[in-house]
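Just one protein chain is left out here, and the rest sit where they should.
Labels for the chains are A and B, by order of writing; each one numbers its residues from 1.
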Amino acid sequence: RECFCSFTTTGDILTQELLCIFGTGDLGRSLGQRLLQTGYRVVYGSRRPHSCGPLPERAQVMSHAAAAQSANLVFICIHRENYDFLETLAPELKGKVLVDVSNNVEKNLYPEANAEYLQRLIPGAHVVKAFNTLSAWALQNGPSDANRQVYLCGNNAEAKQAVSVVATKLGFTVLDRGSVSAAKELEDFPLQLFPEWRLPLRLAVGLTAFFFFYLLIRDIISVYIKEKKDISFRIMVSLANKVFPIVSLIMLSLCYLPGVIAAFLQLYRGTKYKRFPDWLDRWMLCRKQLGLLALGFAFLHVLYTLIIPIRYYVRFRLSAITVSENRTPEFDTTMAWRTDSYYSVGILGFGLYLLLGITSLPSVSNALSWREFSFIQSKLGHVTLFFCTFHTYLYGWDKFLRASSYKWYTPPGYMLCLVLPSVVLVLKLLLLLPCVDRSLTRIRQGWERTNPDDDSRKSLLT
Amino acid sequence: RECFCSFTTTGDILTQELLCIFGTGDLGRSLGQRLLQTGYRVVYGSRRPHSCGPLPERAQVMSHAAAAQSANLVFICIHRENYDFLETLAPELKGKVLVDVSNNVEKNLYPEANAEYLQRLIPGAHVVKAFNTLSAWALQNGPSDANRQVYLCGNNAEAKQAVSVVATKLGFTVLDRGSVSAAKELEDFPLQLFPEWRLPLRLAVGLTAFFFFYLLIRDIISVYIKEKKDISFRIMVSLANKVFPIVSLIMLSLCYLPGVIAAFLQLYRGTKYKRFPDWLDRWMLCRKQLGLLALGFAFLHVLYTLIIPIRYYVRFRLSAITVSENRTPEFDTTMAWRTDSYYSVGILGFGLYLLLGITSLPSVSNALSWREFSFIQSKLGHVTLFFCTFHTYLYGWDKFLRASSYKWYTPPGYMLCLVLPSVVLVLKLLLLLPCVDRSLTRIRQGWERTNPDDDSRKSLLT
Partner (left out) sequence: RECFCSFTTTGDILTQELLCIFGTGDLGRSLGQRLLQTGYRVVYGSRRPHSCGPLPERAQVMSHAAAAQSANLVFICIHRENYDFLETLAPELKGKVLVDVSNNVEKNLYPEANAEYLQRLIPGAHVVKAFNTLSAWALQNGPSDANRQVYLCGNNAEAKQAVSVVATKLGFTVLDRGSVSAAKELEDFPLQLFPEWRLPLRLAVGLTAFFFFYLLIRDIISVYIKEKKDISFRIMVSLANKVFPIVSLIMLSLCYLPGVIAAFLQLYRGTKYKRFPDWLDRWMLCRKQLGLLALGFAFLHVLYTLIIPIRYYVRFRLSAITVSENRTPEFDTTMAWRTDSYYSVGILGFGLYLLLGITSLPSVSNALSWREFSFIQSKLGHVTLFFCTFHTYLYGWDKFLRASSYKWYTPPGYMLCLVLPSVVLVLKLLLLLPCVDRSLTRIRQGWERTNPDDDSRKSLLT
């Protein structure tokens, strides 16, 4: 998966190579212990070599200058705040590989990345940012699940190779991220907690809360007020099973809406070289997350639907009806067609939904050509949206025109949630009209509609 | 995940490196814009440097010759049809790295790959095929889901490294595919749309259509003709839930049949060095797809089964029966054993089915040793087939011998679909007989049955 060409002078990796670690804190100790276990010799550089606390036994401790001179590779396990003293060691560190493993407590604390700062302090050294994305546990105990890959970056190729060799010996796989200018990104990586999921998650929570209270008032509290009947037990399953599919369908249509908006924007502008507005850009970048959350809600909807017949309430009502009626009712073929179609369309929609989810897995989407990927995510995606919308229309059936559906002048939840997917599907249909499709294709192939005094040339500059 | 060793003369990556782009069309513009954003300087080579349409602002435009001389790396963003004029630039392009990003409109349009043609035109340059598998969108906006990997190939290692460095800076990961002879494959890649899924998909559609009409006539139209009763509403769920499991079981057995055939062929021929006939080869290569489609149908079968109790028709019939009978019927223990076993075996079979599907995910199968992979796909696979077949036999139970099952002398669908899996399982059992197994193992370890005047030696030449 990666390249570990060792560019040592002899061409052969020396066993028992000597590595230097600056800093005797937790990180330095963990790393040193692991390096010793792997077969390296380790020398620590310390301000007070004789009183620096417990260190792994077979490690030597020296002054910074002496330690630096004894090894070609120096791990900097010091907080960035204390980097400045390294400047005085510039002569000893000249030509050495400095491995910056530092992380900050929060993002954007400093204008430049720690590794860039280090490189600026000691221009004669070859700074390589590495290992900072690993947990201290992984550094001490070797790779585990989310700690297999060492990302590194740096300006000098041979320095990066040298660090690669060490990382490989420690059992990690290496992923080169380019020059030291990528350090900022690497230093932000361990601090992030699903940044691209935040907006979709907030949206999901907001929609869920809204529809929960809307339906709570409309379906349960209203019954209590009108009929003084407590049906609050319905919150747990019936209400949840109304909220989940509603949120799922809205999220799914929100996943396809930005693509449609972008297409109309390109048609309106007559060029594809103008940047989209920021909100649209951000929206398009979280489509995958929107879709996956929608899938999660759909999955809950499926399970909530399937447990219906084993619910106490349903069993009770069924036997109550049977007992009270006690006669064979009329079989309604239309009803049978409608409900069976409703279930069938729903199942097929969910199957396609799952297919979209599976092709979103990194290893699957990496194996697809982009033509295949866009076929599935765009074509099959819109078909999925159509199935799910149709499923909801079948659920409504003839209730759309019945006044009794609009209790207190509010529409039921499933009618509200049909607005957005219907709009998306209609707009998408418009885009599929031959004349519109042809214009859009031309624009996406680079053609530009030119006005006499346009400024599309400048639009390229972004 | 990849190697970005930059072999520039200094060993250090220069910021603001100058790159050249030939061609000012859409691709050239997109690529140039992105390179400028990433921090490169860009010079365009154009036939008409002063009237070549809108280009990114900070880019220079020169004649082809001048542009080529100013940079070491030249992106060829020209259609293959126009490559011939490049021959005149051979002196200026000598020793340069030429990045061929071109794609063709369809496969096999030309006898040789575009990159090979380019290399032949300018033998003194180092041609690298790269970036052609990315969408124009990804080239302009950076990596996204199915656009993370840049495949490249070329004869010169240093040239490939130089292109790797650029690709990494643009945010992509690089996958080296070897020498320029791999260019054909890379150029075909973006044109493909699930080539290995076509045969299995066609098969699935064919089988589904056949069994749909077979059961439509046998179960629904026949009732209409005989009893003048319209039960067409059953198409949506009941009929679908007969067709899906039938197709699933047949597809699953088709997935294991070629392996059994291949084993018998090797036993018959007494050698493993003879190539299999083409049809068998092609069949074996789409086993994974056959299995995954079978899993999809099985998944639909599960959902269609689970919604049975919430169907209007089923609820109606249940209450109708209760009302009409109005007495406690006898409890049939055999019936309870049989149906519960039927469900239980089905569930376990589906669980194993899913396990097979999960281990087919690229990232999971890559993490397995081939002994583990073949254990799951072959041993567990045949156990899955056994469970699913047994599940179907339990469904039939004693109906196989009842004449009433064979309406109009046609067997029910599930009997038809049992033929193939039963054959596969019997053949597999034969192969597991110790004496047969021993012969086969010997053959697979390289042993050959030799006849006095055989031609097995020649069989090696393929």
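Operating definition for what follows: contacts are C-beta pairs under 8 Å (C-beta built on N, C-alpha and C of every residue); 3 or more make two chains touch, one makes a residue touch a chain.
For clarity, every value in this text was computed on a predicted model and none was experimentally measured.
Participant: For the chain that's not shown, point to the residue among A:Tyr117, A:Tyr256 or A:Tyr304 touching it.
Facilitator: Reading the full complex, the residue touching the unseen chain is A:Tyr304.
Participant: Of B:Arg29, B:Arg234, B:Lys288 or B:Lys428, which residue touches the hidden chain?
Facilitator: Counting the whole complex, the residue in contact with the absent chain is B:Lys288.
Participant: Which of these touches the unseen chain: B:Ala90, B:Leu109 or B:Ala157?
Facilitator: Going through B:Ala90, B:Leu109 or B:Ala157 one by one, B:Ala157 is the residue touching the chain not shown.
Participant: Give the residue, chosen from A:Arg41, A:His79, A:Lys169 or A:Lys407, that touches the chain omitted from the document.
Facilitator: Answering carefully, the residue with contact to the hidden chain is A:Lys169.
Participant: If the hidden chain were put back, which residues of subunit A would touch it?
Facilitator: Interface with the chain not displayed, on the subunit A side: 1-8, 11-13, 15, 25-27, 29, 33, 37, 39, 54-58, 133-136, 138, 145-149, 165, 168-169, 173, 189-194, 230, 232-234, 236-237, 240, 296, 299-300, 303-304, 306-307, 309-313, 315-316, 318-320, 322-324, 361-364, 366.
Participant: On subunit B, where is the contact patch with the chain that was removed from view?
Facilitator: 1-3, 5, 149, 155-158, 160-161, 173, 175-179, 181, 273, 288, 302, 305-306, 308-309, 318, 321-322, 325-329, 331-333, 335-337, 339-341, 343-344, 347-348, 350-351, 354-355, 360-375, 377, 444-446, 448, 456-458, 460-462
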